[in-house]
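Removed from the display is one protein chain of the complex; every other protein chain stays in position.
Per-chain residue numbering starts at 1, and chain names A, B and C are given in the order in which the chains are listed.
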Amino acid sequence: MSNVELDGLRGRLDEINSQLLELISERAGIVQEIGVLKEKQGVPKFDPEREKAMLEKLVASNKGPFTSGTIRTLFKQIFSASLDLQSTEHKKSLLVARKNHAEDTVIVLPGNVTVGGLSSLMVAGPCSVESELQTRTVAAALQKAGVKVMRGGAFKPRTSPYDFQGLGMDGLRILREAADEYGLLTISEIVDPRHIEEALDYVDVIQVGARNMHNFELLKAVGEVNKPVLLKRGLSATLDEFVHAAEYIMSRGNMEIMLIERGIRTYEKSTRNTLDISAVPILKQECHLPVLVDVTHSTGRKDILIPCAKAALAAGADGIMVEVHPDPATALSDAAQQLNIEEFNTFFNEVKASGLYR
Amino acid sequence: MSNVELDGLRGRLDEINSQLLELISERAGIVQEIGVLKEKQGVPKFDPEREKAMLEKLVASNKGPFTSGTIRTLFKQIFSASLDLQSTEHKKSLLVARKNHAEDTVIVLPGNVTVGGLSSLMVAGPCSVESELQTRTVAAALQKAGVKVMRGGAFKPRTSPYDFQGLGMDGLRILREAADEYGLLTISEIVDPRHIEEALDYVDVIQVGARNMHNFELLKAVGEVNKPVLLKRGLSATLDEFVHAAEYIMSRGNMEIMLIERGIRTYEKSTRNTLDISAVPILKQECHLPVLVDVTHSTGRKDILIPCAKAALAAGADGIMVEVHPDPATALSDAAQQLNIEEFNTFFNEVKASGLYR
Amino acid sequence: MSNVELDGLRGRLDEINSQLLELISERAGIVQEIGVLKEKQGVPKFDPEREKAMLEKLVASNKGPFTSGTIRTLFKQIFSASLDLQSTEHKKSLLVARKNHAEDTVIVLPGNVTVGGLSSLMVAGPCSVESELQTRTVAAALQKAGVKVMRGGAFKPRTSPYDFQGLGMDGLRILREAADEYGLLTISEIVDPRHIEEALDYVDVIQVGARNMHNFELLKAVGEVNKPVLLKRGLSATLDEFVHAAEYIMSRGNMEIMLIERGIRTYEKSTRNTLDISAVPILKQECHLPVLVDVTHSTGRKDILIPCAKAALAAGADGIMVEVHPDPATALSDAAQQLNIEEFNTFFNEVKASGLYR
Partner (left out) sequence: MSNVELDGLRGRLDEINSQLLELISERAGIVQEIGVLKEKQGVPKFDPEREKAMLEKLVASNKGPFTSGTIRTLFKQIFSASLDLQSTEHKKSLLVARKNHAEDTVIVLPGNVTVGGLSSLMVAGPCSVESELQTRTVAAALQKAGVKVMRGGAFKPRTSPYDFQGLGMDGLRILREAADEYGLLTISEIVDPRHIEEALDYVDVIQVGARNMHNFELLKAVGEVNKPVLLKRGLSATLDEFVHAAEYIMSRGNMEIMLIERGIRTYEKSTRNTLDISAVPILKQECHLPVLVDVTHSTGRKDILIPCAKAALAAGADGIMVEVHPDPATALSDAAQQLNIEEFNTFFNEVKASGLYR
């Protein structure tokens, strides 16, 4: 062949490309104008019947070489690019999105404890609040270790209705009292919208648990109070679903949300869940919210908590959550995976010694 | 070696086996006696501190050849076998368990429509109730096809707070009116305990959706009303978790529960979810409840609904759920995967023609 | 707003759509011409540098409203649609694809035993060939039950190098002799290209196991012999990967391939693997090859083999594979999940009684 021939064909391709660009851009402008008109009328912007009609018309006049299927696909992409112009703006306007809010959100808890930003946060405490003694023992140890925020479950979502379900409001009271005695802040899970108001007196941060990440009524309810929320990733939630769960909360007005990765369900059983470490940098890129990692639930193994906590901080996590119990063997839940106080001290010291905990 | 020697050693093994059997059985009897005493006192049967003390004593007097670890493990197994004596009784006494209730539960809906037992059930209808016209069009088609139960979502749990969330109570009213006009029963999802009471007038079966299978407060709430419940398996729930979610409902007094497999999350993306067909016979073995299969959500593909529905029935399912919409392309949710009315008729006819739909 | 205005805008949209269609079609024609020229020159059709240059030119002249990113994406789609014109032809020309070969492939084994087409196939036999007695016992039982094809492993891919690795060529000889004595055909796994030639005398069907589905050298090697191949889906292979593994074999000239679904790895542990029942209709749609289901490995549970085999046949499977051993408790591999002979007879009778086994 002559390269002349090839160059000629390529020249024509370049011309067509330019014409396509012009037409597609003009088209987008018209779609925007129509959008404005529709917005004035309060009519939804996407009109599937109209799109269908346009596609049918195109297919009817298609003479090849593309199949009808390809024409449909290509034009659907062109149509949706125009719509995306609006929804990219929409995505840009997801309240939790970093695109929309470039700086890191820093949440200031009582006593000037900050989450996000320059300093790391260690959240520790028992899986369940079981008794005053148990809770006060942990609180004393945490204070001594320099921890500022204590977790402790009072409403426990358990697989079986016959398992220990937590002490409920009594548990919250015990947690609050122990925390107050030792100068700590509290985090505890709430599972029912009807408990939120009463709980506000006892918790400094409301936790929404993994099993409730898709409980949209609960998300809306915690979105309407003036209290920071710690939102756990669902057991098999995608990151997109996780981000949108946070958006449910923020869209109701509550801007103080911390995300927490806690492992996902996979085939691998040498850990209780699989710690999805990539989630940390992805969430930090996509959202402006603080991101923590629950090393206890992601691994279910005490023997790898130190390297996993270091990995989480190295990946950019703003904090770590870990379970501590004065006597794990007798715990009413999660007996195998809670650290005892001595183990916690070793854990925290090693994490701090790595230089990754700021 | 002499086989005499081997035979001698084996004889001694047999003696030890007998002695172990006697001791273990005596031990179990004593644990039962202690259990009775504790029950009288209202003290929990499992005493982790006592177990720990016993283990320490054993380890202290262990002279090998087993390591301390193996001794701990073996005796924990012996101890827990004794406790299991009580919890096997407990498992036997799971209300949903077939062990506890050998015959199939047959749920009788208004108009003598039965679920479970000898005849198969087809549940069909739109993903979302969108309008009176849309709902009545489907209802008319379903009546004509001989379907008795119509589904239709009014409260839609959607990933994004900005997606169509359903018409709420208005949707339930529209669904009820269309169903009444065409002599159908209704199934619709409820997502908030606070909506249940009002919904009771509009639905014949309350659906608990996949995203709420672990919303224990909702499970408890639907367990307290006198209305059959269709419980969907969670997106990545194990069968054990699924069975216990049903137990949450039944433990509150509501005995009329249908389970529905709807696909699980896996790495495979040629289907929306992976239809776990083995779940059907396992659930039928473990529980006495009717088991349905939602072929729409498990596959997300219209082109394989017929073979999947046949497979579900061949595996022992008591019914099938499928989404139908008068004009799927314009649907406000699940546009790609709903059948249109003609497709539904073909689907239902082929399923019936297989002889598997009874 | 006036609907006049809206209609005007919509009219212009329609014009632009037509112009885009014309340009895109012309573009595709030119790309095809260039493809012909390049083919003559023996130059690859896809020229990433040229594509990059075109994209840069377009981005440089883009004046909005689309971002550079959207312009890139849209034009990449347009470019790749033109390339796809060639690769759809390529996909159409996947040798295993039904698009390319509408009728079902029917494989005729010695003795006129057919796989695919009108009659179902039952393949049964021990996990491993362990001894002459064991193999002959199974063979006698299979003959009596009316089974035509016996499986039996001689080369066993085992997780640990210290586990029983099979009897190798001796195993194949034992299998062949037992099969010949009872008028059966044989299937056995080959794991090394270097064993194929010798094995051809002993097996009627070469099995490629799940762990070797991605061993492309083995696939190529079995593609070059004149012997039917049973290809197992990999432990976590997508259907697309599975189909392409078959294409590796067929592209080397061997047209007689049977696909077998054997369960995939998921989080659910109540079965050994998760039987992906949807794979059956999808593979039947995509390929013209027979599709079997290995119920033993997909479930790992003897108590649900009957419903799962029925489900497989109802979903369109051409056959079933199941493991049978004279005394499963003493088997050297897969002890827990093999049927004994009596259990197999019950299994096969119930499957036949369902009317699904043709």
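Basically, contacts are C-beta pairs under 8 Å (C-beta built on N, C-alpha and C of every residue); 3 or more make two chains touch, one makes a residue touch a chain.
Bear in mind the structure is a predicted one, so any value in this text is a computation, not a measurement.
> Touching the left-out chain: which of C:173, C:214 or C:269?
C:214
> What does the interface between chain A and the hidden chain look like in terms of residue numbers?
236, 238-240, 264-271, 274-278, 280-282, 285, 298-299, 301, 303-304, 307-308, 310-316, 354-356
> Residues of chain B in contact with the chain that isn't shown?
Spelled out for chain B, the touching residues are 1, 5-6, 9-10, 12-14, 16-21, 23-34, 37, 40-41, 50, 54, 57-58, 61-67, 70-71, 73-75, 77-78, 81, 84-85, 88, 236, 265-267, 269.
> Considering the entire assembly, which residues of chain C contact the chain that has been omitted?
So the residues of chain C touching the missing chain come out as 48-49, 52, 90, 157-162, 191-194, 211-212, 214-218, 235-236, 240-241, 244, 247-248, 251, 265, 329-330, 335.
To be clear about the criterion, only the chains that are shown with their structure count from here on.
> Quick one: which chain's Cα centre is the longest way from chain A's?
Most remote chain from chain A, centroid-wise, comes out as C.
> Same or different interface residues for chain A and chain C, judged by whether over half of the residue numbers are used by both?
same
> Where the CA atoms of chain A average out and where those of chain B average out, how many Å apart are those spots?
Between these chains, centre-to-centre, one finds 28 Å.
> How many angstrom lie between the centres of chain B and chain C, each centre taken as the mean Cα position?
Here the centre of chain C sits 31 Å away from the centre of chain B.
> Quick one: report the Å distance separating chain A from chain C, using the average Cα coordinate of each chain.
Spacing between the chain centres: roughly 37 Å.
> Enumerate the residues of chain A that touch no fewer than two other chains.
236, 265
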